[in-house]
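Accompanying notes for the structure given below.
One chain of protein is taken out of this complex; the other chains stay put.
Moving on to subunit A:
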Amino acid sequence: MIVGIDLGTTHSLIGCYDETGPRLFANALGEFLTPSVVSVDEAGQVIVGQPARDRLVSHPQRSVASFKRWMGTSRETRLGTHGFRPEELSALILRSLLSDAEAALGEKVDEAVISVPAYFSDAQRKATRAAGELAGIRVERLINEPTAAALAYGLREQSDGARFLVFDLGGGTFDVSVLEMFEGVVEVHASAGDNFLGGEDFLDLLEQTCRADLKLADDTLDASQRGQLRRRLEVAKRTLGSEGHARIEFALGDRQLDWRIDEERFNRLADPLVQRMRAPLERAMRDARLKPEQLDEIVLVGGASRMPLVARTVSRMFGRLPLRHVNPDQAIALGACIAAGLKSRDQRLDEIILTDVCPYSLGTEVARRDEQGRAVTGFFEPVIQRNSTVPVSREETFWPVHERQQQVQLDVYQGESPLVEKNIKLGELTVDIDPTLSITENAVTVRFTYDINGVLQVEARVHASDRRYELLLEQNPGLLDAQQIRERLAALNDLKIHPRGKHENLAMLARAERLYEEHLDARDQLQEWIARFRTALESQDEAVIREHRREFGRALDTLESA
């Protein structure tokens, strides 16, 4: 069985494609959205999802969120006694999602299509694949998030012959894709994005402003209090969008906080972030060679696209408002499910073919001759231009810089700057040439092949000797190699995961513990409730526990809404 997974910065979803079309699976708490948060309790058990999110407030040292932003780096997070890399944290989320899917399907899931931001780099994509392996599944395909959203949207609307732009502002990443659908072909024309721009940045902005206003310096808040503040601000951010102003009023430690902000001020503060959305939009439109009026629709997806200022930004740039809101939280996951269906060659999707692009340029470092004939090094020569439809294979011919040069070094880079120093180096290939030949006789042809799974292969052929060299960029510095993945997989398998059947109880306790931190005045009450619930749990009588849980939940609802 192949499933589709949206592995998001703040939330993740899982589903599959069946006779009813794309179908999402609910988690143990009955929700489609599983917060991408991991926590480890005192017993060393791993907790994932909503309870872990509550534990961000009650156990900030043992919980972590937003780790998708660290994918492709070797940063380790300590939770309790165990250090986790971002791939491992993602793998824990994936395992939790997979157990939900297996519970719903009643069969083992072994393959998945995972969505990634279109502008994810080579290293970030490889880290996502590694996360899949660590979760014990084969990652059949990575699908770009805006493409997935477009698949879900386009198939639902049956829009034939339509060109549209998908604007995907998620929790941590921003992507733009321009697509066209015709005759069952979903063709991506261009993608662009910013891997460090998302809803979390707007929340950071609110937090900074609030703390500056209230003179809450870094050292006056502990991690738990900061978690409380952010939770309230998250709510305020939503209220701000719907009502035009927001107010937070609560006790933080021994201080009574009261802070308000209106939309006008928020817009002014957020302007630098809004400005950052402009460049990817402009670039995607230019690379797609489309004029704004040639677009039929502009589709907004991603939770953060609900902010009114996003719609305003887009309409300002395109001079019109054919904006479509699809269910912003689910569109990508539904698209990933369709992609899974496509991958398994589902008969119902036989008419659909998807072609995507490589969103960044790939090339080598070259020297150029200036007017005086001097060789100037450090220039980037793209071999595969960004937004080429994949699979793609291109070749270029290069010559040595100096006479009697014995080797040509091909440094492989990814990026858009004309100068290599501003791009990302992926690897290098050294080619031996015959130093007795003249420069013109010493041509080296370099072929870059980028396949549908995002694996780059670089081949070089020396014309004179017809010798061939090959570089397969499977491994990047800082990423796990196959051996390390096996070791980490064994280590992860030793971790105790909180059993899925007990998830509701766990969620209830985590929520109560969070409220204990947040409500100073109700602590005695909460302590008593928690103790009572624990006693009920010890009875191991499912009926008693269910009854208690319902009551407990109602009591907590009342407390929180007060």
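Note that contacts are C-beta pairs under 8 Å (C-beta built on N, C-alpha and C of every residue); 3 or more make two chains touch, one makes a residue touch a chain; residues count from 1.
One rule holds for everything that comes next: contacts and distances are computed from a predicted model.
What protein name does the UniProt record of the undisplayed chain give, "Molybdopterin converting factor, small subunit", "Sulfur carrier protein", "Amino acid/amide ABC transporter ATP-binding protein 1, HAAT family" or "Putative transmembrane chaperone heat shock protein"?
When "Molybdopterin converting factor, small subunit", "Sulfur carrier protein", "Amino acid/amide ABC transporter ATP-binding protein 1, HAAT family" or "Putative transmembrane chaperone heat shock protein" are compared with UniProt, the left-out chain turns out to be "Putative transmembrane chaperone heat shock protein".
For the chain left out of this view, which of A:E416, A:D434, A:E459 or A:E551 touches it?
A:E416
Among A:R78, A:R247 or A:R316, which one is in touch with the chain left out?
A:R316
With respect to the chain omitted from the figure, which of A:F202, A:F398 or A:Y516 is a touching residue?
Touching the chain that is not displayed is residue A:F398.
Among A:V48, A:A131, A:L252 or A:L281, exactly one should touch the missing chain; which is it?
A:L281
Given that one chain is not shown, which residue among A:S12, A:S361 or A:N505 touches it?
A:S361
Even though one chain is hidden, which residues of subunit A still touch it in the full complex?
On the subunit A side, contact with the omitted chain comes from 182-185, 241-242, 244, 267, 271-272, 275, 278-279, 281-283, 285-286, 291-292, 306, 308, 311-312, 315-321, 323, 353, 355, 361, 363, 366-370, 373, 375-376, 379-382, 385-386, 389-393, 396, 398-404, 415-419, 438-440, 451-452.
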